[in-house]
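Yeah, one chain of the complex is gone here, protein chain that is, but the others are all in their spots.
Right after this comes chain A.
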Amino acid sequence: MAVETKWTFDSETVKQWAEKQEEPSWLVNKRLDALAQAEHLPLPDPDKTSLKRWKFTSFEKIDAEEPATQSFSDLPQEVSRLAGEESEVQNLIVQRDGKIAYHKVEQELEDNGVIFTDIATAVREHSDLVEKYFMSDAVRTNEHQLTALHTALMNGGVFIYVPKNVELQTPIQTIFWQDDVKTGLFNHVLMVTEANSRLTYLENYVSFTEEEANVNVVTEVYGGQGSEVKYGAIDNLESGVTSYVVRRASLAKDARIEWALGQLNEGHTISENTTYLMGDGSYGDTKTVHVGRGKQTQNFTSDVVAYGKRTEGYILTHGVMKDNATSIFNGINKIEKGGTNSHSEQTGRVLMLSSRARGDANPILLIDEDDVTAGHAASVGKIDPIQMFYMKSRGLSQTEAERLIIHGFLEPVVGALPIEAVKTRLAEVIERKVY
């Protein structure tokens, strides 16, 4: 597969950069090894989308400037508003191009030994913990060129560690903001929840310029026995950004995760979300919404893979397609041999607002075990003209009626977001994307 760039990131550059950041040697070595692999690994091969013309590596540097201050009031308003009023901010990290622009944690975190820090600090201060999990299991360096590049060039993100039995009351929030289009963002969210802990987490990816840029995102969640994670995300990168996003969780016995993902990037996007139900009785629920518009091409994959017995896996995907946008939705429920008495369900719905848009929903069930229950439903449709007639007959204009229909259509995911303010924020982003 062709790598379209003159390769500016040789091992010497990466080594110096990593050492300048005082990274532990395991990470420096892991990066160099990954960089070598990236040169010959192919790009990922998502179903029904050709990546030949996609520019994943058009950035020029990986080390952005440090923000001048870390005060909330110095954040641009378009960023700070994502967090709400400063007085209401609880646990928040804002990063600009991977560098900390704001950081606040509640006493509750410190009292309970919870770690919530930027990934650069984490690799220095919690080296053993990070080494144990980083790009080792849920997502691996050698999957393809973009995972290898991720390990080699990772330059932003956070580490969240919740100790055993800690049930966090305050949510943890992050805002990952790409400002400098010349800097590629390789953002890593590493989340470890120990046995019987609880965490609510919400993240925003944003940018505000339409210039060409690259974002490469990996999330790894390791859910310990009986732990519960609510994971909300709003991806809202601008139209020039080509992004690769993978969020995966690996769950131990009786662990649970609920994903609510607002996939609202404006540019070309490959986004995968996978839950591995490793332990018996584990539970994964994925809800995603998506709006495609303009000329963007996107490919979404939602997987739930069951290894444990008595697991439950749910996928709900709602997508709205406008203009000339193309989106492929692949949903895969897999039950491996041994996953007895497991249950899986998947629903994919796509609402087409334009005859020039393309939206494909491909639900797949892969079942290697007899003693399971599974179901799936998929539909691609237009707004029902009779429904439109009904709504207009009350005085709503075509636009207002469409707006309500779309909000209603996306409500199952918007409503699942764990924080009220974030629901409002997602509704706003949808509003802007739809009109």
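Keep this in mind: a contact is a pair of C-beta atoms (placed from the backbone, for glycine too) under 8 Å apart; a residue touches a chain by one contact, two chains touch by 3 or more; residues count from 1.
In this section, contacts and distances are computed from a predicted model.
UniProt lists the omitted chain of the complex under the protein name "Iron-regulated ABC transporter ATPase subunit SufC" (options: "Ring-1,2-phenylacetyl-CoA epoxidase subunit PaaA", "(Fe-S)-binding protein", "siroheme decarboxylase" or "Iron-regulated ABC transporter ATPase subunit SufC").
In the complete complex, the hidden chain is touched by one of A:63, A:86, A:238 or A:411, namely A:411. Think of the hidden chain as still there; on chain A it touches residues 384-398, 400-401, 404-405, 407-412.
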